[in-house]
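A single protein chain has been omitted from the complex, and every remaining protein chain is retained in its original position.
All chains are identified by letter, namely A, B and C, in their written order; residue positions are counted from 1 within each chain.
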Amino acid sequence: MANSEYEYVRRFEPADALPLSNWIVVRIDGRGFSKLTRKYDFKKPNDDRGLSLMNAAALEVCRSIVDIVIAYGQSDEYSFVLHESTSLFDRRAAKLATTIATAFTAEYCMQWSTHFPDQPLTRPYPTFDGRCVCYPKRKLLRDYLSWRQADAHINNLYNTTFWNLVLGGMSLIDAEQKLKGTLSADKNEILFKQFGINYNNEPEIYRKGTVIYRSYEACEQPILIEDMPQSKTQLEKERKRKQKATIVVEHRDIISASFWDEHSYILGTAKCATIDDE
Amino acid sequence: MANSEYEYVRRFEPADALPLSNWIVVRIDGRGFSKLTRKYDFKKPNDDRGLSLMNAAALEVCRSIVDIVIAYGQSDEYSFVLHESTSLFDRRAAKLATTIATAFTAEYCMQWSTHFPDQPLTRPYPTFDGRCVCYPKRKLLRDYLSWRQADAHINNLYNTTFWNLVLGGMSLIDAEQKLKGTLSADKNEILFKQFGINYNNEPEIYRKGTVIYRSYEACEQPILIEDMPQSKTQLEKERKRKQKATIVVEHRDIISASFWDEHSYILGTAKCATIDDE
Amino acid sequence: MANSEYEYVRRFEPADALPLSNWIVVRIDGRGFSKLTRKYDFKKPNDDRGLSLMNAAALEVCRSIVDIVIAYGQSDEYSFVLHESTSLFDRRAAKLATTIATAFTAEYCMQWSTHFPDQPLTRPYPTFDGRCVCYPKRKLLRDYLSWRQADAHINNLYNTTFWNLVLGGMSLIDAEQKLKGTLSADKNEILFKQFGINYNNEPEIYRKGTVIYRSYEACEQPILIEDMPQSKTQLEKERKRKQKATIVVEHRDIISASFWDEHSYILGTAKCATIDDE
Partner (left out) sequence: MANSEYEYVRRFEPADALPLSNWIVVRIDGRGFSKLTRKYDFKKPNDDRGLSLMNAAALEVCRSIVDIVIAYGQSDEYSFVLHESTSLFDRRAAKLATTIATAFTAEYCMQWSTHFPDQPLTRPYPTFDGRCVCYPKRKLLRDYLSWRQADAHINNLYNTTFWNLVLGGMSLIDAEQKLKGTLSADKNEILFKQFGINYNNEPEIYRKGTVIYRSYEACEQPILIEDMPQSKTQLEKERKRKQKATIVVEHRDIISASFWDEHSYILGTAKCATIDDE
């Protein structure tokens, strides 16, 4: 089709491909969610409806984008990990971040009424910002995920203690003051002594957050992407396998090695001797 | 709150602030919309419900983000222009693109049933990718907008002719073949001679696309952002004025100078002698 | 010629083209020059040999790279300005910075013995780091140059006073202490009252730094680059004109408008109505 004299302005569009051989994390964060949680009376410190909606939205995002190898969520944030060898959208940062963030937002809005049947969603509608972060080594990616899970733990222990104090009659300011400078052990003790709560018995979804990934029977574990070169037919076949795979939603420790040892195919650790093992 | 040993991974997050003194365009594009328009039987070449939904979504985005000085949309795309002096989100590219793209997506999904009352929205839900493009001069920004409007014209003339041929009984392939290599004049003639259509009488929303901006009475035109320095009080006052301003949705020529002469405050041409006039 | 299996690593080379329609400043700075000036006994506060060597090196850089429209130097730094429309090295940042920095370094080293005939240059040899900075508006570029010239003035007034105090017998620490918190007027007064020096009579090369540009007779002023489109023949002709033009080395005020009014062709202000005038 004909082009106009103005088309030269395209040349201002920047090249924003992320560097090759880097794990790509797209993390999305709820925008203005403290306001939103007040508006819809989210239960403190954790609202099961809100968490289940986040996880349901993330599940659909993982289902539709097979290049996502694992996702981890807590509070109003979710991190989606793309394999270091992905060529999705030619690794263009803006395309990756906006595609995942809008897919998540659409699911969150459309599934709202299922999780909050009594509270119609009104404007301003929930939205999520997003960004890409590159991790050049598998170890760094795992530390990234550990960071988010450690953060979930730290925040949840604080919030659980804080809201028990408040629900027990303490003012917000007094509760904040009481917790200032306390260590984990102190909060555990407050919970146990004052409220009879053993923090370790709190639901794992609160303490650990949520991890989502494709699960395979041992006999059908995925052909590792690194086993280059792959033909288009192989890639398409692999893609279909992923689309059919069971997606698992779990609340468990991803900091320690056991999760990764059990699911070594997720980050392709088994046979990928060519590029990233040193 | 305490930090974990893993927090060092934050240092991998890139600085992505866009350069100062550049107009920022965030353009969003519908993902997989040819499939979506088939699924919901969009009328060809233009579907009024689809266009009105796009415009309604864009209107809300403009209403909620007062830093947007003008927006232009056509087909399944919309361009939102942020003033060259904006400090929204510290000009961070990922935050700007994802915030606007998710706000648009949320509105599009939530307003769907108003515009398509008979067709419930089902998965995969509509999503939009987005990107930031910087234009260092006002003239270049205007050329960008002219490019999109010229593109709307070129596509609509083609599509109008194409679909009239098809609705008139020609096969898709034959219609494509017939239009190959034709000029505007040829298409105008086909429309007029074969279908009695004077293209210039086609609705302006099809031929020109849609422009959205804040409208002010002459007496209350905005204080130009460039009149630096501004105090926080002034900025807040200006922000409130913008929130109260009438937002106009029009279908008209933005290539020729007249639109810009009439609304010189939109790109702040009137008094901004300090930085960008040369 | 044949390629090896390893050639894929080229894909890791980043695209680093600077954005179009931006003035490009390549500023180079002497590395470790306080040590170097002590090693070769540079005269304080200004060493004429050192300044003339800097200027001689910059002159040759300007002569060999005709895309440089103006250069400004002071102390151990030089800023080279490339026209906003330059396509030199496809505007690649690393190529521009290293080419100019190495050309300057080569000249500085090779011309050393002319300016310091009694002091052979020994290792570590003088080197210069460099960087590209983009300025999207002519006004901003002028402010950049004003910044460097204002900096030259501020530093030279301080250094002149400081070293007169020291040469007058004051210790380095006492001189520093005496000048702490003083204004320009204070320093001017110290110079005048204690040393009979009228700062405004100090040599302009010390007070203003050095500006280098091509000079033309009125009748042969350059065809403005913005008068697009230009054929290859025209560009080549223009290039040859530049190579033949007289290059001027001056010590004068480039902050006020008069310099730019007199030499409007330098930044192409005269007729460039197409892109950057707003």
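In this text, a contact is a pair of C-beta atoms (placed from the backbone, for glycine too) under 8 Å apart; a residue touches a chain by one contact, two chains touch by 3 or more.
Computed from a prediction, not measured in an experiment: that's the story for all the values here.
K.L.:
Pick from C:Leu20, C:Ala58, C:Leu82 or C:Ala101: which residue touches the chain that isn't shown?
P.N.:
Of the candidates C:Leu20, C:Ala58, C:Leu82 or C:Ala101, C:Ala101 is in touch with the missing chain.
K.L.:
Tell me which of C:Phe128, C:Tyr213 or C:Tyr265 is the one touching the absent chain.
P.N.:
Residue touching the chain left out of view: C:Phe128.
K.L.:
Which listed residue (A:Leu140, A:Ile154 or A:Met170) would be found touching the missing chain in the intact complex?
P.N.:
Answer from the full complex: A:Leu140 touches the omitted chain.
K.L.:
Which listed residue, C:Tyr144, C:Tyr199, C:Tyr213 or C:Phe259, touches the chain dropped from view?
P.N.:
Of the listed residues, the one touching the omitted chain is C:Tyr144.
K.L.:
In the complete complex, which positions of chain B touch the hidden chain?
P.N.:
Chain B touches the missing chain through residues 11-12, 14-15, 19-21.
K.L.:
Just checking the interface: what residues of chain A touch the absent partner chain?
P.N.:
Residues of chain A in touch with the missing chain: 19-22, 134, 136-140, 269, 274-278.
K.L.:
Tell me, which residues in chain C touch the chain that this view leaves out?
P.N.:
Missing-chain contacts on chain C: residues 1-10, 12-14, 16, 28, 31, 60, 64, 93-95, 97-99, 101-107, 109-110, 121, 123-135, 140, 143-144, 146-147, 150-151, 154-155, 158, 183-184.
To be clear about the criterion, only the chains that are shown with their structure count from here on.
K.L.:
Per-chain Cα mean versus the mean over all protein Cα atoms: which chain has them closest together?
P.N.:
B
K.L.:
CA centre of chain A versus CA centre of chain C: separation in Å?
P.N.:
Chain A and chain C have C-alpha centres separated by 50 Å.
K.L.:
Counting in whole Å, what is the centre-to-centre distance of chain B and chain C, each centre being its mean C-alpha position?
P.N.:
Chain centres of chain B and chain C, defined by C-alpha means, are spaced 43 Å apart.
K.L.:
Using the touch rule from the top of the page, what residues of chain B touch 2 or more other chains?
P.N.:
Those would be 134, 140.
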